[in-house]
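Every protein chain but one is kept in place in this view of the complex.
We call the chains A, B and C, going by the order they appear; numbering starts again at 1 in every chain.
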Amino acid sequence: MRFAFTEQQIEFRDAVRQVLAKECTTDDLRAAFDSPAARTPRWATLAALGVVGLSVPVAHGGLGLGLVDLVPLLEEAGRVGLPEPLLETTALAAPVLAEMAGARPGTGAATALRLESIATGGMAAAVGAPGSAAAPLAGADGGDLFVLHAHGADGPEVHVVESGAVAVVPVPSLDPTRRLGLARWNPTPESRVATGALAASLIGRTADRAAVATAAELLGLADRMIGLGADYARDRHQFGKPIGSFQAVKHLLAGARVKLEFARPAVYGAAWALDECNPAVASRAASTAKAYASDAASEAARVSLQVHGAIGYTWECDLHLFLKRAWALSEAWGSAADHRSRVLSSLIESS
Amino acid sequence: MRFAFTEQQIEFRDAVRQVLAKECTTDDLRAAFDSPAARTPRWATLAALGVVGLSVPVAHGGLGLGLVDLVPLLEEAGRVGLPEPLLETTALAAPVLAEMAGARPGTGAATALRLESIATGGMAAAVGAPGSAAAPLAGADGGDLFVLHAHGADGPEVHVVESGAVAVVPVPSLDPTRRLGLARWNPTPESRVATGALAASLIGRTADRAAVATAAELLGLADRMIGLGADYARDRHQFGKPIGSFQAVKHLLAGARVKLEFARPAVYGAAWALDECNPAVASRAASTAKAYASDAASEAARVSLQVHGAIGYTWECDLHLFLKRAWALSEAWGSAADHRSRVLSSLIESS
Amino acid sequence: MDAPMDLRFTPAQEAFRAEARSWLGGNVPEPGSLRSLDTAEGFEDHRAWERAMYADRWSVVSWPEEFGGRGVGIVEWLIFEEEYWRAEAPLRVSQNGVFLLAPTLFEFGTVGQKQRFLPAMASGAEIWCQGWSEPDAGSDLAGIRSRAVRSPDDDGWLLTGQKTWASRGAFAEWCFGLFRTDPEAERHQGLTYFLIEMGTPGVTVRPIPQIDGETGFAEIFFEDAFVPDEQVLGGVGRGWGVAMATAGSERGLSLRSPARYTEAAHRLVALYRRHLDDDPVRAARSADAVAQAWMDAEAYRLHTLWTATRVLDGGSVGPEASANKIHWSETDLTIHRTALALLGPEAELHGAGTVAPWLDGYLFALAGPIYAGTNEIQRNVVAERMLGLPRT
Partner (left out) sequence: MDAPMDLRFTPAQEAFRAEARSWLGGNVPEPGSLRSLDTAEGFEDHRAWERAMYADRWSVVSWPEEFGGRGVGIVEWLIFEEEYWRAEAPLRVSQNGVFLLAPTLFEFGTVGQKQRFLPAMASGAEIWCQGWSEPDAGSDLAGIRSRAVRSPDDDGWLLTGQKTWASRGAFAEWCFGLFRTDPEAERHQGLTYFLIEMGTPGVTVRPIPQIDGETGFAEIFFEDAFVPDEQVLGGVGRGWGVAMATAGSERGLSLRSPARYTEAAHRLVALYRRHLDDDPVRAARSADAVAQAWMDAEAYRLHTLWTATRVLDGGSVGPEASANKIHWSETDLTIHRTALALLGPEAELHGAGTVAPWLDGYLFALAGPIYAGTNEIQRNVVAERMLGLPRT
């Protein structure tokens, strides 16, 4: 039993943290709110660092690493509110393509090219959630590569298509960097990468990975919002002292901090389970992680806004840049209540 | 529109409050915990005041009043943790008997005698809840008169029997003054007072009355527990000042007080609805009242115990005398969650 | 005071309701047809609606007839509010004046002040904003630093300082606010309540964009802005007491009538019902919260009727106003949070048809525990004044 990141993983995380602290400031984030895009110079930097291609196989120019390696980086992405689609591209699309490349070497050429393009920062992805064909996809508006679902004659199918084959109708989100869009496209035998049981399994595992990857971003967002609240509580004076010296303010922030403290190992453990365990165990761990992280981030958002008071309600205060992402991601890929329901079903089945 | 008690109702309540402050001290309550009984000298005093016979028709020696008149008195009963079965006898059994006496003058003799006996303090009741024939009844151990349900050939039936015809197996409660017992008895044509639609209606209305009456007791209990917590917070010093000057303690008690503030009108309004409105409206109001009062009392219990700290966890501190009653009554006649579910069903049916 | 409890409305009250419903039915603009209150054009759209209401004496029903009202009581006002929200009528651009300043003017204003200000407020000709908070005086309102000194001609005051979080501040004609007229006095003393024309030389406004990008509130800067003596409300140095009367209105009865919440709860039940048809398993997870939200609004309605009866009997509203503010702000959050949970991932869709009112409402509700005195401050008041706990 060893439940910790390796020194290498921590060094990688720290390096990414340093880069993002410079390249993804709140000024940068405001610029991204004004003109959101997928493949920015920052995306190129992350690709050069190996972050974007982290889960692309080594043979295709990536690092060939797993979700345990990616989670600390997603946490950093959340901390700075990274506007680019690291989650969709690296946590979700690349593993699907990697599995295709391994399973069906025949389809090689296109898949290999796409994987290489991802690793070099040349393609950013959008990925459909199960059972929500009509719902907007994050990263669709301006996305290059789409992993989509269809219902075929033999049941669920997974398709991979590029932007030329997809018509995207943008849909406004409270957070414009989500680049939501409705994707319209024609499934073809060429676009199809999986059918039947394989497709069902792939869709299920993608949803689990998405739950854990989203949870990891939420950890970073929660930490950032709690930090902003604590900073403000130290600075802001009322009644002749910092508001952070009032027990009501202390206990609001402490409560959120405790929730975050216990969400973290749940997310890390789920990442490990997805890399190493059977699907039933991994799914339950993924749902536990997402439920915990959604609740922790929602609580951090609520508390930080309350501590900020009216200033937190303004566009000029940085808080809203993180609030909006936290609200969106708390619900994306299943809300806390959705995942609690999955956890209970799984417990009952296995008991 | 006039939503207030009359001066007369307030005077009656104040008179009862004065009597109970003397006759139902916490020492008295401790004595009742040691040897619980239904018809105590205090019961006789309440009967002499007209409280016990409040809902017995005037023709049978009572005051012939309604639930709106009774609710303030039940609130006082809750405040002192009255151990006698005012709720079962006056709020539930007497109205059933009164309705029988009115509807079937032929059955007069026995019913009239029982009503008169209730009014003079000679009989204390236990009443069965719908759908829980096998569950213990409050007030059964040592009760004189039982209002019970049976499933007959034509559906539900209501029976009224006296203690001689019932074998009671006592069941221990955390609060011994609940005098819980399992009632075993043989339904007979003589014991039957209602069948079919009338029985169903009677059972439903009894459950609604029970919800509101229990809610009223919970208001008094909540107020008492908050008061004990506030008293303790003023007296107890730590770190050189009263603990009630710490914001964490203030906000715990204030939160409970706000819940109580909004539970009160919900309970009073439900009492009026049961006296005056159609069953669907009255049922929804009763469920709203019980859900609100159960939650308010549970929160008052939690908060008061937390404010008391370790001393609140001892037998010698008075708090537990009220905690235990509050816990029992929060669940009795439907928990908050049960009643929320009823409220929602009713909203959906009527929308 | 000895009539029995009866929650039914009288036939006269029901007739009043019918008249209000009929008028609103024929006059309320199509929901969404007015432009945003946070634009100059939208502000005028909303002003026109106030004028239309005023023309038929529906803008301030509870005021005396001489000022444009109908002289009806608090119960009729609550009935009007029910009908107003049921009709999905527009937000009241004159809300700060009609619901916050007016009760204070009736209590503390001179005859001249009432005549000067009330009719123009009722007709929407003059829209008011509130100038209380300052950058360093929020929860600690008594920490106000903006000051007023006597004018050289001794016929008024020169105001200097900065106010913030003034809703409608960008377009309002008038502002009511607290200024320090005696710099030597203790914190709560030496404050004076002024009525200030926004066009006064020396008054400038900077709109503050909100979290949703709209300009809901503004900063107001004062540099030796002259205010004549007739525009002092309630006496020099008595501003704190006058302001507390207004604060009681904001937290208590007059700003937040229950209809706002009972209507929202009603729409929540309808939303739940639709989702129950579409995806019963997922919707059922919100069942408990939907019921709680509906009950919270219903409890607020009943509590308001209870308080209204007490007020009609000559009673007053004390620290219960703080309990009230905690309850309505939490109720508003519960209702909207539950709606967003039902909507699921759709909930982030900004400006989309069915989602928009819920998302906008949620953003507005989020501010509820903050403005009008944070809920933390209100809990202090409840603990100290309803439970007798010692001041810190």
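For the reader, a short list of remarks on this structure follows.
Here, a contact is a pair of C-beta atoms (placed from the backbone, for glycine too) under 8 Å apart; a residue touches a chain by one contact, two chains touch by 3 or more.
Values in this document were obtained by computation on a predicted structure and should not be read as measured data.
Taking the complete complex into account, A:R234 is the one of A:K22, A:H151 or A:R234 that touches the chain left out. When you scan A:V171, A:A263 or A:L319 for touch with the missing chain, the hit is A:A263. Only one of B:Q8, B:T314 or B:S350 touches the absent chain when the whole complex is considered: B:T314.
Listed for subunit A, the residues touching the missing chain in the whole complex are 1-8, 68, 226, 230, 233-234, 241-242, 244-247, 249-251, 253-255, 257-258, 261-266, 268-269, 272-273, 276, 288, 291-292, 337, 340-341, 343-344, 347-348, 351. Along subunit B, the points of touch with the absent chain fall at residues 129, 132, 135-136, 171-175, 178, 180, 237-239, 243, 246, 248-249, 305-306, 309-310, 312-316, 320, 323-324, 327-328, 331-332, 335, 337-338, 341.
What we mean here is this: only the chains that are shown with their structure count from here on.
Put simply, the C-alpha centre of subunit B and that of subunit C have 40 angstrom between them. Counting partners per residue, subunit B has 246-247, 251 as the residues that reach two or more other chains. Annotation for subunit C: residues touching 2 or more other chains are 376, 379.
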